[in-house]
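Structure incoming, see below.
With one protein chain removed, the remaining protein chains of the complex are shown where they sit.
Here is chain A:
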Amino acid sequence: MRKLDNRTYIILLAVSTIFWFLFNKNIQIHLSVALNALLLVYIKEHNKAIKFVITYLTMVILAGLFANKIALMYIILNMLARSIPLVMVVTCIIVGNSSELMLSLQKIKVPKPIIVMICILIRFFPVLSKENIAIRNGMKARGLFSNWKDFMRNPFLVYECFMVPLIIRCIKLSDELGATAELRGLNADKKRTCIYEVYFGLKDICALAIYGAAIGLIYFGV
């Protein structure tokens, strides 16, 4: 089964962002989480949907528990919980194929630099967290900052020892990736072709209509 087109997700993201900004009751956010969970189930990302719903419920329940005791925790948890519906729609784009995403964005005439930026943005978060672990392992291997006391005692040194390897890794990664991109012809003026079939079909229009109707119902009905 063909999944929805990436352009649909972008429109959905815009629509849900606008409504999300207009929502002012918690029940509306609850319902939009449910709606986006249905969307995730529809594109066969059941695990992600369940994870998001569980995270959201945990946050809301914890916020309820903290409500009259620690005001700060209440605010933080609520802020994180409120951003979950948007993160869910973004997830739809992230789990997809980046080659398809590039073609879809190219079709709506997004400039090439921005397409490349978005693709790197999506692909590089996991890489960076791996680098983070590698830097910490390197510190451990050299016996630096083996416990928390050392961390607290010289924060500037810790900062320097963490920042410099990170920057150097970033330089190396960008050099390598830049060379690869040029080798693969990303610099060329011609349009990029793609082996996948990408089109905006009836299914996308139906999905948009149903989603729009549902979110409108949530806003005006509740």
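Operating definition for what follows: a contact is a pair of C-beta atoms (placed from the backbone, for glycine too) under 8 Å apart; a residue touches a chain by one contact, two chains touch by 3 or more; residues count from 1.
Note that in this section contacts and distances are computed from a predicted model.
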| item | value |
| --- | --- |
| Name of the absent chain as recorded in UniProt (options "Phosphate ABC transporter ATP-binding protein", "Sulfur carrier protein ThiS", "Heme exporter protein C" or "TIGR02185 family protein") | "TIGR02185 family protein" |
| Touch with the omitted chain, as defined above, among A:Leu38, A:Ile54 or A:Ile171 | A:Ile171 |
| Candidates A:Asn26, A:Thr58, A:Asn97 or A:Asn154 - the one touching the absent chain | A:Asn26 |
| Touching residues on chain A - with respect to the absent chain | 17, 20-26, 67, 71-72, 74-76, 78-79, 81-83, 86-87, 90, 112-114, 116-117, 120-121, 124-125, 128, 159-160, 163-164, 166-168, 170-171, 173-175, 177-179, 181-182, 186-187 |
